[in-house]
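Every protein chain of the complex appears in place save one, which is left out.
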Amino acid sequence: MDMGNETILKVSKLEVVYHHVSTAIQGVSFNVSRGQIFALIGANGAGKTTTLRAISGFLGSDNAAITDGQIVFEEKILNGLSPHRINKMGVALVPERNKVFETLSLEENLAIASSQSRSGRERKNGAETIYRYFPRLKTHKNHLASYLSGGERQMLAIGQALLCDPKLLLLDEVSMGLAPLVVSSLIETLVKMKTEFDLTILLVEQNAATALDIADYAAVMENGRIVFDGTSQKLLAHADVREFYLGIRETGEKSYTDIKQYKRTRRWWG
Amino acid sequence: MQFLISVIILSCVYAMLAAGFVVIYKSSRILNFAYSDMAMLAAYLAVTLTQLVAGPPIIALSICLVMGFILGVAIYALLIKPMAGEPIFSTIILTVALGIVLNAITILGWGGEMESIPFGWAQYYSLPGGVRVAGTEFIIIITTIIFFIAIFTFYRFSKIGKEMRATAENALLASQRSINIYFVTAFAWGIGFFATALAAILIGGNYQVSLNLGHVSIKAFAVALVGGMDSVGGIIPAAFIIAATELVVSNYINPRLAEAIPFIIMIIVLLFRPWGLFGTEEEIERV
Partner (left out) sequence: MRDIIAKSAPKSPYLKTSVSNDMVIQAFDTPFRKKCMAFGILIVILFPFMASNYLIHIANLIAIASISAMALNLLCGNAGLLSLGHAAFMALGAYSAAIMGAQFGMPFWVVVPLSAIVGGIWGLIAGLPSLRVKGMYLGISTLGIHYVIVYVLSEYQFYIGAGFGIAIADPKIGPFSLSTEREWYWVLCMMVLMCGIFITNVLRSKPGRAWIAIHNRDLVAEIMGINIGYYKVLAFVLSTSIASMAGCIYAFYTNVASLTEYSFGLTISYLAMIIVGGMGSVVGSIMGAFLITLVPFALMYIVDMLGITGVIKEYFFSVQSGIFGLIIIVFLLVEPLGLAEIWRRIRDYFMLWPFRYKPLTITKR
């Protein structure tokens, strides 16, 4: 598992409970190495977003709490810190929903993200860098963010997150709701950015194919637990992952006319 | 013409009162029901400060304003922030209770008598057209103008102003972008109470400081609502409309009906355009 690089993020036995009653994730443990692209795949409700939110911090008003386990980022414990502290330490989240400030213009969105750590000139350079990667954003510089299309919003959100100078970038469902062409161009740009900005990426995706395409290492989550992990080659070869997350059936194509109750249990072992 | 001046002055008073209210609402979505009691307390405080502090009244009044700011920050830190996850209803009742406590403090401390705040400029000026304006009334108009210009530029151009708008829209995202939302919101509350104190001083200097100050402040709700609860810009036209209608009714129809006019206008606006004249439509869905 260890690629010979240092571990930048270590999550151990994490448990998150919502509203004091619903356990969203339990016993989640994984390590992310510096420079890695780590993917978390799984179906809806598996707890992937919760994991990311736990790493990036909860506000008191969320009714969510980390009840067990630890998150260690670069030797520092992240449990219980507020999101802005965590952000300053170098972790940036691109959320699934509500990812940009809609009442602010595009430029203001970028300015806000970079305003914490830079001077005026640096801020401008930062924005220029983002425009270099996402030229489409430049045309909408002064428009309100609420007028942007889905793909542009995603680009803006990623740009914003990058301007926070992160060492670890958390991406939640980057491909959600976007056309396949847009997704592939985004992913390409992401990989380029990773090299230029020296990032580690933790990626959550329902689209397992896209995720496993660029990830070095991945873990599968189901019902709030990690059930399987390994390098992306290992996952791509594993029968259960192929069946349930990539849609490639063992027994070949089956016709809809002779579908019966098809119950194949997952065999995460072996 | 004199009538027009009265309308302008009353509009300025209403606008200043509504400003404190809107700033707090814009940042925390809370109806600050402690408002009128806060205004009263600030006014009485100003009276005492002008008596205690030597030198031109402006020093004492500035101290009062600073105290207002600090009180706003304190109230946020002690009462509002702990209630972060609770339904907004509870927090509103909290502000009501706070208002009651402030009211009690005011009465206990100052005995509910009528006082006035000396500005040191008790002169009347005669303008062309047979209009008479008091020096203190000038101060109201000028202060209002300066304040609103300052607040506009603040919100649109300053770093903290942008952070306030971002936090108001999506606190979680703001926090995830390194904005210290607690600091920003506390600052907003400080400014809100600063504006309240300022409004109270203006009223106190011009008319008198008494228990009735509270009643006048309740009209600030109506003004804020008509203009749009999340719109600082909407305050000015709303204040003007309400002030004008109220004075017209008061002079020509029935003084007691004039008391209810701000509320009648408010109800009409609520029925046809609930988000106010200049508010954003999504605002009421957010409630």
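To keep things simple, chains are lettered A and B as they appear, and every chain counts its residues starting from 1.
Here, a contact is a pair of C-beta atoms (placed from the backbone, for glycine too) under 8 Å apart; a residue touches a chain by one contact, two chains touch by 3 or more.
Here the structure is a predicted model, which means the values were calculated and not measured.
Checked against the full complex, the candidates B:20, B:68, B:99 or B:234 give a single residue touching the omitted chain, namely B:99.
Listed for chain B, the residues touching the missing chain in the whole complex are 31, 79, 82-83, 86-94, 96-101, 103-105, 107-108, 111, 221-222, 225, 229, 256-257, 259-260, 263-264, 266-267, 270-271, 274, 284-285, 287.
Note that only the chains that are shown with their structure count from here on.
The centroid of the Cα atoms in chain A and the matching centroid in chain B are 44 Å apart. Touching chain A in their complex are the following residues of chain B: 84-85, 159, 162-163, 165-166, 169-182, 280. Those residues of chain A whose C-beta lies close enough to touch chain B in the complex are 56-57, 59-63, 82-84, 87-88, 92-93, 95, 98-104, 108, 111-113, 115-117, 160-161, 164.
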